[in-house]
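The complex appears here minus one protein chain, its other protein chains still in place.
Residue numbering begins at 1 within each chain, and the chains themselves are lettered A and B in the order written.
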Amino acid sequence: MITTPPKHRAFSPWRIHAIASNALLELARLKVFYFLLLFALLIIGSSAFMMEFPFHEQFQVLKDLSLGAMSIFTWLLAVLATAMILPKDIEDRTLYTILAKPVPRVEYLLGKLLGVLWLLLLSTVLMSAMFALALATKEHLVVAQTMREMAHAPQEQLQAALRDVHEHAFTSSLVPGVLSIYLKAAIFASLTLLLSTFATSSIFTIIVSFVIYFIGHVQHIAREEWLGSAHPMAMKKVFLALVALLFPDLQLFNLVDDIVAGNAIQMALFVKTVGLGCAYTFVYAFVAYVIFAYKEL
Amino acid sequence: MADSLVPAISIRNLTKVYPIPFKRERVVAVRNLSLHVEPGQVYGLLGPNGSGKSTTMKIILGLVSPTEGTTTIFGRDSSEVESREQVGFLPENPYFYKFLTGEETLFFYGKICGLRGAKLRERTRELLALVGLEGARDRRLGGYSKGMLQRIGLAQALVQEPRLLVLDEPTAGVDPAGSREIRDLILNFKTRGITVMLCSHLLEQVQEICDRIGILHQGKLVREGRLEELISIENQTELILENASPDLLRQIGALVSGSDAKLIAQHQPQRTLERFFLEVTGKEK
Partner (left out) sequence: MKKVHLIALLIVLGFGAAKAPVEQRLTGEHRAAFFHGAKLSLDLRQQIGQMAFLAALSGFRSVVADLLFIQAHTAWEHVEWGRVALLLNQVTALEPRNVLYWDTAAWHMAWNASVAARYDKKEPREALRIKREREYFHVGADFAARGIQNNPDRYNLYERLGMIYRDKLGDHCKAADVFERGAHTVKAPDYEKRLAVYELAQCPGREREAYARFRELYESGEHERLPSVIKWLGILQEKLNIPASERLNLPPN
């Protein structure tokens, strides 16, 4: 029965993959995907409800509602799933059995984070698919209606009307919008993981994560006050600086509202925003590792 | 093999102090502990609750870092991840992942030990057979009994074929039949040359399977040595006879009274309650 075990590797993507897919499986078997049904109901319901409105408004509401719900759902999922994943392993002593194997702590943490990021990606893709389907169906209906109503109009006018419909339906600028939603959720998964490495309970982690979410949306006001104006009051300046340094500027990732309102985003700017988001995700994960590496279990 | 000279576990001058948050006091969990476990032994680490057993075990496994001193596993420092290639660990009252089946559990632990493909499947099959859980391979752990959980725990501990097993209260909360199965498994491991370190306060069980024991009390090792040496009463001898006639017993009594020795007790040995229970419930092997 004695065979030589495989040579130990200092860093193994295979082990990380095993931990990540296990985390994903855990979340899937906790039936977290059921929220997708809620999402489907929401967009179908809103589509049906908005039938009598002019088509601009129908598209507007469908996009707002779908993207708003996607944003909320992915963020909630990121916070709740990550907040429970580490404390649960500690409480059940499963963590001991894993770390008693030749698994470096960085791999364990990375695996858990990737598992959540995977879950978020899957959810985002599924919700986007439902959203795209709803949008395409609505577009199809509106086009058919326009053709019917303008059957006797000159060809040029009909074409212009149809162009108008297409412009209000799916636009490629929605893609960066959806990506920014995912990015924000990824930042929160990483941030929540960091919180849970030193938090004493999941509730604490969740509450702090929520607070950061709200402060993050007004951080830019503090930052602009701090960097932009001279303050005689040192206390106030220190306070503003702390807010600006400690919290992420989440408003930068709120591209969706502008995109739905028809303001296209430039590629270069989008790439920079994604870069910043990735930096946040990485730094939070790194700090989580630093704390976890020295944690006494 | 040179390996046989290297102790399976070597603990030298180990001290662990826990600070109490927001207070200046500190708790000394382990105090200047030194002990060695030779390869192939079954070592029992005994002690009341809070004596420092769990802390010692966590330090051996690298889950907690020592304040002073070192621990090694087959010569490798416990702080190195590689040292854990040679260890299998079963914590007290483990839950594992309830959402996984028995087979998936072993797949998971195999994967994080670097096993894959046919080798992983083969090893999983082998271990399920070893711990007698082939029939429950596709059931989720959420539906496992306490004894089954403990057995799947042993299987996961063995997944990468370690030379050392560290078991924390392996039979706590398990019924006598299950407990006996686990005890038999441990003896089985011993015949395969696996070193076992066992933490327990079920003394009777320790007595049955351990070669050597150490007793911890308030973070200090108070006694250590081979089991027989520690518990035998050196100036007494026990004779157990079968089918002895009253006449024979009288003769022995006469011989004793004619010597320097003194007869302290004479009684019929009793079955242990455990053995009786197993006979009645028909689980005696």
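We adopt the following convention: a contact is a pair of C-beta atoms (placed from the backbone, for glycine too) under 8 Å apart; a residue touches a chain by one contact, two chains touch by 3 or more.
What you see is a predicted model; the values in this text were computed from it and never measured.
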{"item": "Partner chains on view for the chain not depicted", "value": "A"}
{"item": "Contacting the left-out chain in the complete assembly, out of A:91, A:149 or A:258", "value": "A:258"}
{"item": "Of A:44, A:203 or A:245, the one touching the omitted chain in the full complex", "value": "A:245"}
{"item": "Residues belonging to chain A that touch the chain removed from view", "value": "50, 53, 56-57, 60-61, 64-65, 67-69, 71-72, 75, 194, 198, 213-214, 217-218, 220-221, 223-224, 227, 244-246, 249-252, 254, 256-258, 260-263, 265-266, 269, 272-273, 276, 279-280, 283, 286-287, 290-291, 294"}
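Just so it is clear, only the chains that are shown with their structure count from here on.
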{"item": "Centre-of-Cα separation between chain B and chain A, whole angstrom", "value": "47"}
{"item": "Complex contact set, residues of chain A against chain B", "value": "1-3, 5-6, 8-10, 12, 14-15, 17-19, 22, 25-26, 29-30, 92-94, 96-104, 294, 296-297"}
{"item": "Complex contact set, residues of chain B against chain A", "value": "18, 58, 61-65, 81-82, 84-85, 87-97, 99-100, 108-109, 111-116, 126, 153, 156-157, 160-161, 166, 192"}
